[in-house]
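Missing here: one protein chain of the complex. Every other protein chain is in place.
Labels run A and B following the written order; every chain starts at residue 1.
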Amino acid sequence: MRQVLWLGATLILFAATLGLTAWPDYRDLAHQREWNVMRADAAEGELAGLRVGVREVHAAVVDSRPDRALLHVRFDLQGSPVAAKAWVDCRASLRGEGGETWLPLYDYSIRSAIKILAPDGKDNGDCNPGAVPETGPVTFDQLYRLPVSALGDLTLHISGYGTRPAALALEIKPTVRTFKSE
Amino acid sequence: MVEDEAGIRFYARMVRHPLRSTARQIRARLFAGIGILAAIAVAWWMKVEDARVPDASPQIAFGEPVSLGRAVFTPQKLTVEKAGPSATAGSQAGRKLVLAGQIENVTGTSQAAVFGQPEKLLTLSSGGAGFPLPEVYLVRDRELLGQIEPRIREDIAIVWNIPDDWHEQDVTIEFSAQQFKLRDNLYAKASWLLFYPAGTLSARPERGA
Partner (left out) sequence: MSHLANLMAVALGGAMLGAMMNTLPGYDSSFQPFAVDAGENGVGQGRLFTAELIGLRSAGAISYERYGKNVVRDTSATFLVAELAISAREESRQIEAVWLGATGRQYNQSTRLENVPRGLSQARFEPRLTDRPLAIFELPDDEIVGGRLVLMARGSMRMDSAVHFASPASAPERQAMLRLGP
C-alpha cells in the first residue's frame, strides 16, 4: 500500500513539474499560433479592441502568365491607441481552402506594384498597429502572389502578438483585372 | 562465504602489517616519493606549456603565406594609390594604402567571414597615425569581397583610407588567425574561438600606378 502511495505522489509531482516547466513555453507558442480563429460575418470584424475592415481587394493577372495573380489588399484598423498597443504587432495572411497560407510580399521593389493596382495610386504602407490614431481609422496596403485558382475561396487572417492565439478571419472577394504584357 | 572471509582477511592483514622488513619499507617509500615528484613535475610542465605564449609573431615577407584561420593569405604588394579599386563602393576621395595579395579558403565550406566571425581585420600601424578599418575588395569584380569558395584562389586588395597627417614611411601590418577547435569544451562541436597573432608584415609602401 505504501508503494502505491509513493507512486501516486511521484506521478502528481511529475505532472506538476511538467506543467510548471512547460507553461512559459506554452505561452510563447500561444503567442505565435492562431488557434482561435473567429470568423467575421462581413468584411469587417473586431478583435481585442481594434476594428478591422477590408476596404479594397484587387487581383491583377498578366495574360502571358495566366495561372498566377498579384493580389492587392487594402484594409484599415480603427480603435483606441491603448488597444493598438496591446496588439504589439500585426500579422496578416491569406488562407486558401486547402489550408495553404500566403504571406504578404515584403520586397521593397515589388511594393511599387501597389501604386499601379490601387485605384488611387497610393501605397499606405504595411500593417502597423502602432500607427493607429485616437481618431479615425488608418489604412494599410498589402500585396500577395497567388495562383488564380485560389482566388475564389480566400480568407484574410489578421492577428497581433497580443491577441494570439485569437485571430480574426475576414472573407475576401477580389475583383480580377487582366493586364496585357508588353 | 569462506572464500570471502579469506580475501577480506588478506586485505585486513595488509592494513595492519604493511611490510615486514626494513628494506621493503625503504624501497616502497622510495618508489612513492619518486612517483609523487614525477606527478608534480609533469603537472607543472603541462601548466608551463599551456601558458607559454610565443614572444613575437613571425615576420612575414611578401610572397609568404600567412594563416588567417579560415583562409591563407599571401601578401604580394603594398602600394599607395590615389583611388580605391572600385568605382561604386566606399569613399573614393583621398589616398589609399592598398595591400594586394592572394587569398585561399582552406576550410570545407564557402566562407563569408574570411577574417573571422566576429571579424578581426588586419591592424595597420604607422608612425602613430590612426588608420581606420580596411575594406576588402575582390580584384576580379572590383567590388567588396562577399564570399570565398574552397579551393579557389582569388586576388584581393585590402584598402585603408590614409589619414591626412600621414607621410611616406614604414608600415607594420599585423595578421590575426582565428583558432579552430574540432570539439570545443561546451558542446563538443566544431567552433571558431579566439584570435591569436599569426604574423607581422613590415614594409615600406611603393608608389602606385
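The working rule: a contact is a pair of C-beta atoms (placed from the backbone, for glycine too) under 8 Å apart; a residue touches a chain by one contact, two chains touch by 3 or more.
Keep in mind that this is a model prediction, so the values were computed, not measured.
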{"item": "Selected from B:Arg9, B:Arg27, B:Lys47 or B:Arg140 as touching the chain missing from the view", "value": "B:Arg140"}
{"item": "Residue, one of B:Arg52, B:His167, B:Lys189 or B:Arg207, that touches the chain absent here", "value": "B:Lys189"}
{"item": "Absent-chain contact - pick from A:Asn36, A:Ser149 or A:Thr178", "value": "A:Ser149"}
{"item": "Listed residues A:Gly96, A:Pro137 or A:Pro165, member touching the removed chain", "value": "A:Gly96"}
{"item": "Residues of chain B in contact with the chain not shown", "value": "3, 7, 108-110, 112, 138, 140-141, 143, 146-147, 149-154, 183, 187-190"}
{"item": "Hidden partner chain, residues of chain A it touches", "value": "67-68, 96, 99-103, 105, 107, 145-147, 149-150"}
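The criterion applied here is as follows: only the chains that are shown with their structure count from here on.
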{"item": "Inter-chain centre distance, chain A versus chain B - centres from mean C-alpha coordinates, in Å", "value": "50"}
